[in-house]
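The complex appears here without one of its protein chains, the remainder shown in place.
Letters A, B and C mark the chains as written, and numbering starts fresh at 1 in each.
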Amino acid sequence: MTYLLMGYSVIFALIAGYMMILGKRQKQIEKEIKQLEEWNQEI
Amino acid sequence: MITILTDALTIAAKDLRNEFKTKQTFSMMAIFAVLVILVFSFAFDPTNNAVKAVIPGLVWVITIFAGILGLNRSFTSELENDCLTGLRSGPIDATSIYLGKVLANFTIVTLVQIISIPVLFILFNYRFTGSYFWFILILFAGTLGFIIVGTFLSALSANAKNSEMLLPVLLLPLLSPLMIAAVQAMRAALENENLENAVSWLQLMSAYDLLFFAACLLLFEFIMEGS
Amino acid sequence: MKELETMLELKNVTKVLGNKLILRNISLSLGEGETLAVVGPNGAGKSTFFKCTVGLLQPSGGEIILDGEIIKKKSVAVKKKIGFLGHESFLYSNLTPFENLKFYGKLYKVSDLEHKSMNLLKEVGLYLFRDVPIRSFSRGMIQRLAIARVLLAEPNILMLDEPHTGLDQEAVALLNKIIKEKQKNGKSILIISHDFEQVHTLADRVAILKKGVIVDTIQLDGKMSLNEMKEWYDKVVMGG
Partner (left out) sequence: MIKINNSGPIDRVLFYILVPAFLINLYLIFVWSPVEKVMGDVQKIFYFHVGSAWVAFLAFCVVGFYSVLTLIKPKMERFIYAGISAEIGVLFTTLALLTGMIWGRASWNTWWTWEPRLITTLILWFIYVAYLFVRKMEGSWEKIAKLSSVFGIIGVINVPIVFMATRWWNTKLHPVVFGEGKDQTGGGMEPEMLATMFFSIFTITVLYVFLLRKGAQIEKMREVIKKAKTNIINKIAS
């Protein structure tokens, strides 16, 4: 039973981790878009 | 077709001449191979009889470790004076560069083996009882496969700044099936039993060699294309 | 202007690298026996242009025709006609001058190799050092040997990429002497350079490459002075 718990927590932790990485990249991109807009306004 | 081969021979001859002018890479490889043997003799007590079991594996360990040193130099040495561009702009097919390099590397690694394998047998006090024919055949097939893939990946990793670190990371996983087969075949040949076993492993090795030789030959020009 | 047999022709050559358009619709032709110099500011795409013409890079669009044959990835025979002198010497530093020449001679399938390479070594003044590994050579000496390497294959067209940079006076003189000789023999020459003085003395025609486009070409024919050429260059590069 403990092994089962261990197994599924590993599975969900890793999948959630990858999704978080993707979310981080998305955030980064949104930040860069904002920056771009600022630059555009300055021109 | 014939020009590809003659060009390959010309390139291999140039490589070997370039190498044996200074013998730097070669002597480094040989010394490194012997050092690996030394380290292994500390790790496994050579006086212990059971150690005989690791000999077939050690033959390949020293081949690969010393071989990677040479492979690292194989294409990065062409970067001095930008010789690689000279070859690429010349009237030769990219495959002849690959073939020439394979020939040169194979020769150098074989020479290293000729020095290091007797040293291995002597230091581990190993009495050779197996069949020389099979031993040499397996050594040939395994080393050839190693050089075929190694030369290709050496050209690939030469594009990176940290090429000498990248090459083993790329090469070793790809070599794993060949090495499994080579060690098993070598064990069968050295212990002189189950020759059918050795033959079936040898078949796997030849299939690996052929398949990767064809693939590398086809794909090599993509590596040589600049962009 | 007299009619010349075209040696090298670029038809609408375009090159895209990454997301950047490096060369845009370049059309140029180089006649037999003509010397064309391509000049331009840094970042204009000179080296990409050059790599395309020697066959190191494939153009993304258009074609490059050398002596009636399109240069493609697999066109090995055409490349024999190109003598390519780049920034680097392409020579192996552990080998002697003679061995280096022999290696390249074999690749270019030069006949009567020993005799020719000996003669060339005499011509570039390295005969004395023919058996010394070139590791110990000075930059000028290596460049001379590189010139010999290019001449060995008896190319129909010489392509020189900034040939004068890093050369000493003597080597420059030797290079110019050899180039002039080849001009007399009716060989075509393509030079990429930013050394106006040398361009002025050597070229028949000058083309300016700017932002990937050939913006202007001019015929020198020995009538235009160096200053006039410089003025023209400044006007073309600065204006528009």
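Things to note:
We take it that a contact is a pair of C-beta atoms (placed from the backbone, for glycine too) under 8 Å apart; a residue touches a chain by one contact, two chains touch by 3 or more.
Treat the numbers as computed from the prediction; the structure is a model and nothing was measured.
For the chain that does not appear, the touching partners among the shown chains are A, B, C.
Within the set B:35, B:54 or B:204, the residue that contacts the chain not displayed is B:204. Along chain A, the points of touch with the absent chain fall at residues 1, 3-4, 6-8, 10-11, 14-15, 18-19, 22, 25-26, 29-30, 32-33, 36-37, 39-40, 43. Listed for chain B, the residues touching the missing chain in the whole complex are 149, 152-153, 156, 159-161, 166, 169-170, 172-174, 176-178, 180-181, 184, 200-201, 204, 207-208, 211-212, 215-216, 219, 222-223, 225-227.
In the full complex, chain C touches the hidden chain at residues 17-19.
In the analysis below, only the chains that are shown with their structure count from here on.
In whole angstrom, the spacing between the mean C-alpha positions of chain A and chain C is 52.
Averaged C-alpha coordinates give centres for chain B and chain C that are 39 Å from one another. Chain B makes touch with chain C in their complex at residues 3, 6-7, 10-11, 14, 17-19, 21-22, 80-83, 85-93, 221, 225-227. Contacts from chain C toward chain B in the complex involve residues 17, 51, 54-58, 73-74, 76-80, 82, 84, 86-95, 99, 103-104, 106-109, 133, 142.
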